[in-house]
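Shown here: the complex without one of its protein chains, the others still in place.
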Amino acid sequence: GCGKPAPAPDANKEKKPEVRVVKIANYFPPTHPQNIALKEKFKPYLEEKTKGAFKVEIYDNNQLGSEKEFINGVSMGTIEMAVAGLLQAEMLPKLKIPEFPYLFRDYDHAMKVLNGPIGEEITQGMIEKGTRPLAWSVNGLRAISNSKHPIKSLKDTKDIKLRVPTNSIFIDGMQALGFNTVSMPMTELFSALQQKVVDGQENPAPTVLTSGWYEAQKYITLSYHILGPNIMIISEKFWQTLTPEQQKIFKEAALEYAKYEVDLMKKFDPEALAKLKEKGLQIDELTDRPEWEKAVQPVYEKWYKQYPEFKDIVQRIKDTK
Amino acid sequence: MLTIFLVSLFGFLAFGIPVAFALILSTAALMLFHNNFDTQIVVQHMMAGAENYTLMSIPFFMLAGEIMNQGGISVRIVKFANDLIGHVRGGLGYVTVVACMIFAGVSGTAVADTAAVGSILHPVMKKEGYESDRSAALICAAGCTGPIIPPSMPMILYGVIGGVSIVGLFLGGIVPGLIMGFALMIYWYIHSRKKDYPVKQRVPFIQLLKSMLDAIWALILPLVIMGGIVFGIFTPTEAAVVAVWYAFFVSFFIYRELKLSKLPEILLDAAISSAVVMFVASAATSTAFMITVGRIPQAIAEVITSISTNPLVVMFIINIFLLLVGAVLDLTPAMLILAPILIPLVKNLGIDPLYFGVVMVFNLCIGLLTPPVGTVLYVGCGLSGHSIMQLSRRVLPFVVVLIAVLFLITYVPETILFIPKWFQGR
């Protein structure tokens, strides 16, 4: 272990350049596409291209603390990198936009927008907060699971107590769709579903599978109401210690990993659904998707009122082909 | 890294500084060694440790216990237990165990359980001719059912650290808690046959009924708490709050023994008692961060698995290790320091973390009775006026009984897992 004393300095005279450790924090379980992509793409790519100058250590499952904690850690420079959600939106409101309900048509549309100039516009200010964005990837298209009855149309939402994250876009969006929303931390969700404190939750199907929530759920609806984007961030303090060549390799590694992750996700989504079906869940499609898209319009209006510049950005996103 | 951690932690503790501060300093030592010293890391993770909705149940359960004490609920539990089984030889011994088990159904810590039941029963036992030191020892041992029978503060801590269902842990503690109570009663039965304890007359049935009705409000509270959690009416945190309001309602409106003027002191006492626990929990969160970054669990796993990878053997090693730790460290810090290290290890070996959690809590509870550091033992000394040495000697046979139960639940996992599985299969 590390407890042993280091060998005396003059034991090997030719000083090897020190290997720098890059800790990457995230909140996904080890089997999630995010962690597979980090392990199979980002880590080997970076370590090989930099000829072993860096060693990547992946800390999955909130091992380095919750999302808020590791974002703070990256911004302080105590954690080098992270794959995070959009918690910083409370400081940088434009980051709310990618989570607007029914904004993106599909994964490719989202990736094209977010890894392009609009993505850069949305992430403005992150570097000043110490967290430099490197690449966007996806957490998945969110589906709605519950233990009460199938949800196929807007008529079926009224009597469902749905857990949502403490995030006004989610709360407003799901309420606009007619659900009774309850916010509670993710850690309490499993027992809350099991004990029927809440009837359902909304998350991408792979998350429902990997977290075991399906044990307490009977139905899952492919509502795909929000595309949960993830953003790979690197500590600005750490970034400034890199040479321009190294910076370039980091950026490339990030884009490679992101592309790989989205590909994995496209495969993982149907696989997860098949497994959920095996576990006995009934899978439903929406019969009235246009109605759902219409129902969430008040969420857009609310934010346009507060930030009129959002309207133009949203329009440009919708126009991106 | 492991060496730095252990040496710095126990080195700091040896100077007699509080555990929370020792944890902060050993975190700093690990950061210095790891070359990432930054004071902000400590504070950031301490805040994250405190900002936890589930842990909010700790002050609430403490508050509920305090209100019940002041509001005459504890007295009625003891009176009911006495009318129920006080008439057999050595009867007050059984009364102690039963009263502690009932109170365990509403309190989350052994200290609260021991203090509440002991402060009422110990003077009575002494007056009735039971040996003062032996009675105190029994009260201490029975008080340790407090965190085994749900609700349980250490199980909440464990569940939060390991991401294990707290409801599952609560359910898992029921059978071990009952076994523990019965084991103590069997021991007391064997012991009191040899002794000439006074035999009291059986109370008339009508009086038993009366004292049961009088205590009914206290007796149904455990059912309200567990039933509410298990049947999905509320989360553990909310259950704790419901217990507070329930206790307040019963003490103020039904028993009318709670004075409103006492409320600020009751609140303050619960706040400070839980702050003491939470401050350690909070500091331990920043240590846990450095433990993870320093890959300490892996180092410990290497040491243990180099001896054996057989879960039965590993559980034996861990049990012995925890009994030794429990001798010198209080339950809360031991749980907070060791759970983050041990949980990944047992998970890797295919050991059910829920089962392990109950075993760990049970084990560290025994540590509350063993010198030199045994919080429950100290409470017993306070109650009875005996020295730690004298009481430790008297408590020894009970510790042996509890260790036997510990190995029973360790090697018959069904004792723990039966109820949680049954509820999941529902």
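Note that the chains take the letters A and B in the order they are written out, and that residue 1 is the start of every chain.
Everything below uses one rule, namely that a residue touches a chain if its C-beta (ideal position, glycine included) is under 8 Å from a C-beta of that chain, and two chains touch if they have at least 3 such contacts.
Note that in this section contacts and distances are computed from a predicted model.
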Listed names "Dehydrogenase", "TRAP transporter small permease subunit", "NADH-quinone oxidoreductase subunit I" or "Aspartyl/glutamyl-tRNA(Asn/Gln) amidotransferase subunit B", with the criterion being the UniProt name of the chain not displayed: "TRAP transporter small permease subunit"
Residue among B:Leu2, B:Ala28, B:Leu322 or B:Leu417 that touches the chain left out of view: B:Ala28
Residue in contact with the excluded chain [from B:Val280, B:Leu364, B:Leu377 or B:Val399]: B:Val280
Those residues of subunit A which, in the complete complex, touch the missing chain: 72, 75-76, 88, 90-91, 161, 166-168, 171, 180-185
Absent-chain interface as seen on subunit B, which is shown: 12-21, 24-25, 28, 38-44, 46-47, 50-53, 55-56, 59-60, 63, 233-234, 237-238, 241-242, 244-245, 263-265, 267-268, 270-272, 274-276, 278-280, 282, 328-330, 332-333, 372-373
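Methods note: only the chains that are shown with their structure count from here on.
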Rounded Å distance between subunit A and subunit B, as computed from the means of their C-alpha atoms: 39
List of subunit B residues in touch with subunit A within their complex: 1-4, 33, 36, 38, 40-41, 44-45, 48, 53-54, 160, 163, 165-168, 229-237, 289, 292-295, 298-299, 302, 424
Subunit A to subunit B touching residues, read off their complex: 1-3, 23, 59, 63-66, 68-69, 72-73, 76-78, 184-185, 187-188, 190-192, 194-197, 215
